[in-house]
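The complex is shown incomplete by one protein chain, all other protein chains being positioned as in the whole.
Let's look at subunit A:
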Amino acid sequence: MNAKQRVGSDKIFDVLNLFIMLLILLSVAYPLYFIVIASVSNPDQVSSGNVLLLPRHVTFEGYIRLFADAGLWLGYLNSIQYAVIGTLLSTSLTLCGGYVLSRHDLDGRSILSLFVVLTMFFSGGIIPTYLVVKDLGMTNTMWALIIPNAVSAFHLIIARTFFETNIPKELLEASQVEGSSDFRFFTRIVLPLSRPIIAVLALFSIASLWNSYFPALIYLRDRSLYPLQLILREMLIMNEVQQGAAIDADDLADMQRLAGLMKNAVIIVSSLPMLMIYPFVQKHFVKGMMIGSIKN
């Protein structure tokens, strides 16, 4: 192949590639965009398929109704509470544990690592874990959502690898010469140098606490404890199945209109916090994912 042909085929490749990327961009972004415009449009216009590119008959009724929904706001507050407490707990545990695993001068380091890594490949499963949580008396409390998933082996390894590659040995040696304790070294020197990994771990933790519904489904009975996702499940999915299966559309028209009005709005309101946080941490988590998965 001579140079001219090569340039030609590269041009075709570039154009094709750009086209593919735009297509991907569109197919990822459009559903999200549609939810946004549908949330401020008249529900009849939305359900008859007239809302495609721009909102129609703009109305904020969906949002106004949401604000009046006490159950939703209770769920929202619960989720904030669980996410904040859970993230504080799991990030600090992971940092401490990961740091200990990163210390080469520690006896038994490899045994501790093995002890952690084993849990990635073998676990007791849903029922035995449930029985443990139940025996500890955590069911139907917020601790059942936070503590059983507080530490993940994968995150510990990410943290360990970060400390191994980013904290120079000389720092530790210098501080040992000065006679400062390990704990002091960890809090005064290591943690301030570890902002990227702290940000990444915190984000992972917030996102998983905010978005999970299954632990709550298993462990909680009181509605007043329900996190946002369980409330969403009722609003978005459970009544949808009933409607879809029903043959007589007339009966359900009212119910459907009302639900349709709020659905799009509630998706926005519940997803917005996460979608707003992650771009700020983006440059860190690329690095975090990278060291975690390559090095292990």
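Quick notes on this structure:
The definition used in the following text is that a residue touches a chain if its C-beta (ideal position, glycine included) is under 8 Å from a C-beta of that chain, and two chains touch if they have at least 3 such contacts; residues count from 1.
Here, contacts and distances are computed from a predicted model.
Name of the non-displayed chain as stated in its UniProt record, restricted to "Stage V sporulation protein AD", "Two-component system regulatory protein YycI", "Sulfite oxidase-like oxidoreductase" or "Carbohydrate ABC transporter membrane protein 1 (CUT1 family)": "Carbohydrate ABC transporter membrane protein 1 (CUT1 family)".
Summary of contacts with the chain left out: across A:V116, A:L145, A:I197 or A:L220, the touching residue is A:V116. Looking at subunit A, the residues touching the absent chain are 1-3, 6, 9-10, 13-14, 17-18, 20-21, 24-25, 27-29, 31-32, 34-35, 38, 46-49, 52, 93-94, 96-97, 99-101, 103, 106, 112, 115-116, 119, 121-132, 136, 147-148, 150-151, 156, 182-183, 186, 207, 210-214, 218, 229, 232-233, 235-237, 240-241, 244-245, 249, 256, 260, 263-264, 267, 270-271, 274-275, 277-279, 282, 285-287, 289-290, 293-294.
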